[in-house]
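Data first, discussion second: the structure below is written as structure tokens.
Complex shown without one protein chain; remaining protein chains in place.
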Amino acid sequence: MSASRVQGIVERAEDLCRDLRLESVRRWKEQNGGLAIGFMPIWAPRELLRAQGCLPVGIMGGGEDVEIIKGDAFYQSYICHLPRSTIELALGGSLDVLDGMIFPAICDVIRNLSGIWKLRFPERLAYYFDSPQDFDPQIGGAFLRRELEEFSHALVQRGARPLETEALRESLAAYNANRARVQALYQLRRDEPWKVPTWELYLLQRAGLVAPVEEHDRMLDEYLAAIRADESRRPLDQARVVLTGSFCEQPPLGLIKTLERAGCYIVDDDFIQVGRWFKNPASLDGDPLDNLVNAFLRDSLESPTRYEEQGNKGEELVRRVADSRAEGVLFCTPSFCDPALLDQPMAVRAIEASGTPWTAFKYAENNGQFQVIREQAGTFADSIKLFSEALSP
Amino acid sequence: MTIAARKDRSQERQKQMIAEHFQRLGRARESGEKCVYTFVPGNLTELLRAFDLLPVLPEINALQSGMRGKSREYIGLAEKLGHSEDVCTYVKCDIGMLKSGNIGPTGERLPDPDLLLLSYTGCFTFLKWFELLRQEYRAPTVMLHVPYQADGQITPSQREYVVAQLKHKVIPALERVSGKKFDIDKLREQLRRSAQAEDDLVWVLQSARHRPSPIDAYFGGVYYIGPIFSAFRGTQEALEYYRELREEVAERIALGLGPVTPDGPLEREKFRVVVEGPPNWTSFREFWKMFADEGAVVVASTYTKVGGTYDLGFRHDPDRPLESLADYCLGCYTNLNLPTRVDVLCQYMDEYSADGLLVHSVKSCNSFSAGQLAMLNEVERRTGKPVGFLESDLVDPRYFSAANIKNRLESYFQMVAQKRAAAPRTEASAP
Amino acid sequence: MDLPPSQHVVGIDVGSSTVKLVLMREHEHAPAELVASKQERLRRREARKLVDDLFEALLAEAGLRRDELGYVATTGEGECASYRTGHFYGMTAHARGALFCEPKARAVIDVGALHTRAVLIDERGKVLGSRMTSQCASGSGQFLENICRYLGITLEEIGPLSLKSTKPEACSSICAVLAETDVINMVSRGIAASDIIKGIHQSMAGRYVKLLTSLGAHDVVLVTGGLACDVGLVAAMREAAAESKRPLELRVHELSPLAGAIGAALWGAYRARKLARMGVRLQESGP
Partner (left out) sequence: MKYSVGIDLGSTTTKAVVLNEQCAVLGRGITNSRSNYQVACEVALGEALNRARLGMIERELADAGVDVTLRQAWLADFDRRFREQQYRAQLERLAQTLERHARDERDSELVRPLVADVVERMRTETCALFAEGANRKSDFFRDLAGSRYLALAEGLADERGARFDRVAGLFDKSILEVENAAEDSERFAVFAKAALAGMEAVPSELRAALERAAAVVMEQACCVGTGYGRATLPFPKEWIRSEILCHGLGAHAMFPGTRTVLDIGGQDTKAIQVDEQGIVTSFQMNDRCAAGCGRYLGYIADEMSLGLHELGPLACKSRRQVKINSTCTVFAGAELRERLSLGDKREDILAGLHRAIILRAMSLLARSGGVRPEFTFTGGVARNAAAVEALKKLIFEHYGEMQLNISADSIYTGALGAALFAHREAQRAQAPSRLAEPARG
């Protein structure tokens, strides 16, 4: 009974994720009349968008469902897959419903994609959103505040509501609440990974990229209730692993399922980080714009695309492994992803120093062949299992 | 760094300057001179020199390793150490060199950095690169984040942000390392010399407007930009080098001579092209020769603007020292958005009466490459001139397929010739 | 409810080109021994049927019935055997099999028809790390086979011929399918077959050694998989290893091609004992 309830929710989430033409966004616009603004990975000021009556829509590439016909005209083979499927979507009209696109400062590929947008769609809002690598409130903070203000202004010029303090504060609160739910699910998966398969959690998070925050909240609540009630989910003899490297271009769903089937419980990951970007609730006292800026400067998740001032690369990963009681690390990165792949040796060094086993592989969002990865992950899980003391059947 | 046929005086001088610099670096441990590692785009040479600090540019080392045939080994070593095949080979080449004893291009061991100046202009990989070096050297690191010119112009907010970082982060860090107080007048003096050298460099690059062009603005160009893009901007040596270079080029124009190629002076200029993208260093001469064999001269290139877009009007300004450093960093070629890069290319095509555009796309560099195909199509659409696309890499010889590139180049030039033959004879460019 | 001190176990390794089966007798207090084995190329036949036939033949040869087996372990694409007791992933199996062949081995390089795997192991056969070749078949066994087919050389001749080479012709990484044309080129330039083969061996060996070194392998490495039979490749790998200045000692064992099946069988036996101790009886269809 509750098993089918879970299934129903997950299917709804999957429908939202596979809704490449963004019909749900179209419906939202018809009902609410605001602007729909797309944003690329990893982080975008969703709080600000919502406060100005806009719907933030996360675009994480086209995934496995998009056949590349024209996208390759823009990208060489040695560039990751995400931008070509994104441009394919745009050229095919799938993104027409969006009133603008945000290109956050995460890597040269997305940076240059903002330029392609400007060349190809001169009439649309293509906003390159620069976030500081200097985390001093007086310097980087001041810059970020100006960026946010400029961006807010650009939205107003496209017909959005002007930014109001109260609205922004309310928006911060709404996203705080949403993040709390996502974080609770992560916590539950950490404690009882058989209850929350990662591919389900993943789909639910992706649904949050297109759904308005309240709707997403409802979905998460329903899911949480349903899995708590579902007695059919029993623990299996699987290895606990942390997955890292998939913060931008997302792996195909089949890959996540393959990993789980090959004997891994993913107990922490870096998929779709925007929904969990601030580790703690943003403060609601004082000027909300400053609060947003400060949350960004001080409370963001670590990411290969953010400068680590203290130079302790990899420490955060080691901590995540410890916190989640993981037995191994999967470096699961998109091919040709410079930020992830250049970060990896530093992370590996730290992980090795901590004595945790790891393995690494690469994917593209449209891979359909998982044989090699299955074998690699399977072997990894085998070895954790065969050599762990508790050999429960 | 040799060009076979005839060595000009400027060439000799340049070689000597660079050799001396490396010798000085080699002696730095004994002499007590301090060095700062930093990057070519957005380098703050004047500022470093104002503190008597010596710049070390890992990118230059990497390209030199490529030219000296060392890069394959270095890259292999880095990959063995767990660096991915997919990422920028400059980084791997540098790490491999470091792991092999950090012997620089002149055989001297390079000193460890006293400071890593992570000036982060036009490329996100720089960030990772110095994070990696930081782990190796455990050296103090200072970040200078240069925002991207997303809308094709420098905004006051961006300038303010960079200047604030210079003032509150970079300069204090340099003071700490050098043990010297910041002297703005010393900086102004450097900037004044920079501006003069920049004038001469621009004159040289623009000499390619002549027919035949006295220089090759890509293969030859990379030699010309050497001093100003690396450790010498703002120095007296650089000033003299560029003056001398200018005189030589003026002489060639007067004699109606073409550029000197690896096989000697180019006899007949058959094609004039603009090139976008960095060159390949491992087969640099072979690559150049492929152009020369076809009678092709590169009359303008964007690569020679990665360390500053002087020909677009920027000059270092002693009257606005920090602001002009900020503007310099913000204005390097790879920090310009794609529409601006397209504008620049179209302008070059026109200004230098080029027959076409060739894009050389390198696997390493997303900063350059991601989007080049879109640029290519846009330039073709706007200018109606033939465009061509070549792929290889900066310093990984595995990606330089000579047969393939030659094939594409031949096809490209045959295409240009055929098109020209068919066109009503308006401006045949062969003399 | 302990198991008897000795048991028979079967390991089935279904590769992309070859099916390998072993029957082993495992003892609680003594080293296991190989009783019988079967190895046959698929040659476009359906794996399932071939595996069934070989399995029956193997049992018949040893005079055993299915229900006398302690464990039927599969690896590779072996999930097609419905009577398996359990499945182990390829590298897990090769690691254990390698130790059986060469107790000193601390790394394995398994070179098969399509994939190559480098595996780092400890003295218990635990996989400490691994690397696999990617989505391109250049430099695989299949690649070598294609070329040799074109040169008119049979599998057995490859190795000895390669050893005869005096001037190996460098070969960049080329496509397993298009290699034919490159070979045409070489032949037309008058290059001897032995030099072509050696060149290809060198390029393959270079990759494999790179896989090993990037994994941090050192000391004794066992070459397993079908290409372990290729003495030319192994020689080239030894040369490449010597060049890499790493203390890699590449060894080959006559059972190397069967290592996957052997390893699976031994892990099966281990599992069977462990489970029996915990009071679990294995049914035919697996735990």
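Chains here go by letter, A, B and C, matching the order in which they are written, and residues are numbered from 1 within each.
We take it that a residue touches a chain if its C-beta (ideal position, glycine included) is under 8 Å from a C-beta of that chain, and two chains touch if they have at least 3 such contacts.
Worth saying up front: this structure is predicted, and the values here are computed from it rather than measured.
In terms of the touch definition stated at the top, the absent chain reaches A, B, C within the entire complex. From the options C:L114, C:L128 or C:L163, the residue with contact to the chain not on display is C:L114.
Within the whole complex, the absent chain has one touching residue among C:Q142, C:S194 or C:T213, and that is C:Q142.
Which of C:L3, C:A62, C:L155 or C:A276 touches the hidden chain is settled by the complete complex: it is C:L155.
Residues touching the missing chain, restricted to chain B, are 373, 377, 380, 386-387, 389, 401, 403-404, 406-408, 410-411, 414-415, 418-419, 422 (touch as defined at the top). In the full complex, chain C makes contact with the omitted chain through residues 16, 42, 44, 46-48, 77, 80, 114, 135-137, 140, 142-143, 149-155, 157, 174-178, 181, 183-185, 187-188. In the full complex, chain A contacts the hidden chain through residues 67-73, 367-369.
We adopt the following convention: only the chains that are shown with their structure count from here on.
Viewed as a network of touching protein chains, the structure reduces to a complete graph with every chain in contact with every other.
Look at where the CA atoms of chain B average out and do the same for chain C: the two points lie 49 Å apart.
Contact with two or more other chains is made by residues 81-82 of chain B. Residue positions of chain C touching 2 or more other chains: there are none. Of all the residues in chain C, the ones that touch chain A in their complex are 88-92, 95, 115, 117, 119, 124, 126-130, 132, 134-135, 267, 270, 274-275, 278, 280, 287.
Across the complex, chain B is touched by residues 172-173, 210, 213-214 of chain C. Here chain B touches chain C in the complex through residues 76, 79-82, 398, going by the rule given at the top.
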